[in-house]
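All remarks here apply to the structure that follows.
Yeah, one chain of the complex is gone here, protein chain that is, but the others are all in their spots.
Presenting chain A:
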């Protein structure tokens, strides 16, 4: 029984480590996809966020300021994506791919320029990072320590997910953003400024992706390396599609991914099962869940289509 409770605590702990960066990026992706702009540049925006978070943590010594700056850096990349896709009518997939090259490339370039040609930022002191809840309250290794003594942001993201859900379904802006993603021409005829709504959403998607990246460098570990965000942006996009383009669906999908990473760690303590099979757990579980429990996802009708404002 004790062993079970301990394992449960570890699973929750693992979920609270793996889920937040994915969920933040996925919430951002929801905004972008639902308003009709495909954003596969999430990965690049996360990398820029991770880098900015590490640099600002080192320079300001305040985790919250660094976290916010990382969001703003991501938002700047969101703005670039928005300008290229919305104002310049570029192909959204290609623009997103460009962001995925630009983000990691720029992060590496700036890192080398700022830190003596090194591809990693120096490691941060724990005091520069985001704060943890209940630090030192529970004994190390206890159930409550594993469940409650985690980074405050790890719980905050779930509140944020709820706020996103509220914005999507309970506010005028939410109704506009959903409508704009389905039928922008109709929205325009009703006097909704399609460009404005889409700009806001795409910038928000960059902001959230930047926060997601910064969680890795300001909470999970304590420095930036080019290899810290590999594939997480794409997993976040997959979670959004899996969650039918809704914040609540994406939250469930990211939780499932996070939980599986915990199971993976518990299962990797011997060679009884091939490590390659264990690494497949999150993906296999997702496919099974997709087939059994999730019906057909409705892609926003205008997603990825170029919309030109009538004069």
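Worth a mention:
Basically, contacts are C-beta pairs under 8 Å (C-beta built on N, C-alpha and C of every residue); 3 or more make two chains touch, one makes a residue touch a chain; residues count from 1.
FYI, contacts and distances are computed from a predicted model.
A single chain of the complex does not appear, and UniProt lists its protein name as "BMP family ABC transporter substrate-binding protein", one of "Fumarylacetoacetate hydrolase family protein", "Stage 0 sporulation protein A homolog", "BMP family ABC transporter substrate-binding protein" or "Ion-translocating oxidoreductase complex subunit C". Across A:28, A:262 or A:300, the residue that sits in touch with the chain not pictured is A:262.
Checked against the full complex, the one of A:35, A:55 or A:228 touching the unshown chain is A:228. The chain not shown here is touched by just one of A:98, A:114 or A:278, and that residue is A:278.
Contact between chain A and the unshown chain involves residues 6, 9-10, 13-14, 17-18, 21, 112, 116-120, 122-123, 126, 132, 140-141, 146, 216, 220-223, 225, 227-228, 230, 261-262, 264-266, 268-271, 275-276, 278-279.
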